[in-house]
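Here is subunit A:
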Amino acid sequence: AEPITLRYLSTATNQAPAIADQAFKDIGVKIQYVSVDTDDVTKRIITQPNSFDLVDTEYFSLKKLVPSGNLMGMDARKIKLVDKLATVITKGEVDGKKIGDQGTAPKKVFYLEGQHSKKFAAEPTEWITLIPTTYNADTLGIRPDLIKRPISSWSELLNPEFKGKAAILNIPSIGIMDAAMVVEATGKHKYADKGNMTKDEIDLTMATLIEAKKAGQFRAFWSDFNESVNLMASGETVIQSMWSPAVTAVRLKGIPCTFQPLKEGYRAWASGFALPKTLKGKQLDAAYEFINWFLSGWAGAYLNRQGYYSAVLETAKEHMEPYEWAYWMEGKPAEKDIHGPDGGLLEKAGATRDGGSYAERMGAVACWNAVMDENEYMVRKWNEFIAA
Partner candidate 1 sequence: MREGRSLTFVVLTAIFALYVLFLYGPTITILILSFQGPDGGLTFPMNGVSLHWFSNLFQGIGVAYVGDAFLRSLELGLLVAFLTVVISVMAGLAFRRRFRGANILFYTAIASLILPSIIVSLGIALEFRIVDDAIKALGDNYGIEWIQDNFQTLVGVFTSGLGAHLTWTLPFGLLIMFAVFNRFNPSYEEAARDLGATPWQTFRHVVLPIIAPSLVGVALFGFTLSWDEIARTSQAIGAENTLPLQLEGMTTTVTTPVIYALGTVTTAISMAVILGAIAILILVQRHRARRGSDAGKGLV
Partner candidate 2 sequence: MPETAATAGKAKGLIEFVAVSKSYGHAIAVDAINLKIPAATYCCLLGPSGCGKTTSLRMLAGHEIATSGDILLDNVNVTGLPPAKRGTAMMFQNYALFPHLSVAENVAFSLKMKGVAKAERLEKARRMLKLVELEPYADRLPAQLSGGQQQRVALARALITEPHALLLDEPLSALDPFLRLRVRGELKRLQKSLAISFVHVTHSQDEALALADLVVLMNAGRIEQQGTAADVFSRPRTAFVARFVGSHNVIDLGDRAVAVRTDRVSLVHGDTDGASSRQATVTGIEFAGNGFSVQLADDRGGEMSALVPEPAFHAQPYQEGERATISWAPSDAHVLEGGAN
């Protein structure tokens, strides 16, 4: 029979051909990637919900996506490992300890009241918004060779010392949170929720950004994984907010780069699978089958080796060598050389991971990527920032 093809919408960084190949080998489902940038994933879900069969999007977008009614609640009963999903996502806990939940923490938007409900449920239900795929905690990436001194606070991002050599994300809702981390670090203001600012807080934060921009602090704003890699690797920037694997990618080019743990903590994010409301029949079955496969370990191990974290840690562990697990998850020095999922050498034996273990990293999360209630106002202020 014709293999079923699923159109998989997400950003390009979420699309590893190896995962698609393996899935086809294991379950005979063909994955066809549709790659667009972060904002466009959201836009497509809302404006063209027919253009994909499966989407990998971020939890913070759900505030926009769910009211559109274009996605269906995922039937928890059909997800075999639903009980094993990382508690960081489902409950906001690491090893039973509560972590920061400012912003759109996944637990706040994890359940729906009904399959086609447009409301989030406060208590667990059997309708899940997104089945997590990856998550991580972002911080600043730096070039230790060019900075030559310890960095320990988000406030360094706007330190005039790095004039013309700093960068932030070009995604307004995330960029403003980086700025909020800076504002708090300098003690200028303490936010009730950095992920849901009042208009005044937005004004204050943007004013800080504008001041920095006018002073020539920023080299460029980056929009996606590799752009951040390029900026850092080519020496255009020496300090910028970054993703963990991107730092690894810079190091892969033989250029020193650190994923710098900071005292104020991390800004976390998580993404997951959703299905369009209209998916049905064999396509729907195949989608569930693929998601179950995704959680069953091979893909998780793959993601973990990239430097992200996977949704079901137990199964991923089964697919990783113990020394790998120790390096990536436990923050231990590498016993052997560490290789990436494509086999390339990432770290020599003896290296330890920046920021330490899973528990240390995810335990230090301060806030989550978010969409604010005042989003519209924020976008307007962002345009003002760009025009400044």
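Keep in mind how these were chosen: all candidates are chains of the complex that A comes from, given by their letters.
Operating definition for what follows: a contact is a pair of C-beta atoms (placed from the backbone, for glycine too) under 8 Å apart; a residue touches a chain by one contact, two chains touch by 3 or more; residues count from 1.
The shown structure was predicted, so the numbers you read here are calculated from the model rather than taken from an experiment.
Novice: Looking at this complex, which candidate touches subunit A: 1 or 2?
Specialist: Candidate touching the shown chain: 1.
Novice: Which residues of subunit A touch candidate 1 in the complex?
Specialist: 7, 9, 11-13, 15-17, 32-37, 44, 47-52, 222-227, 229-230, 233-234, 249, 253, 278, 280
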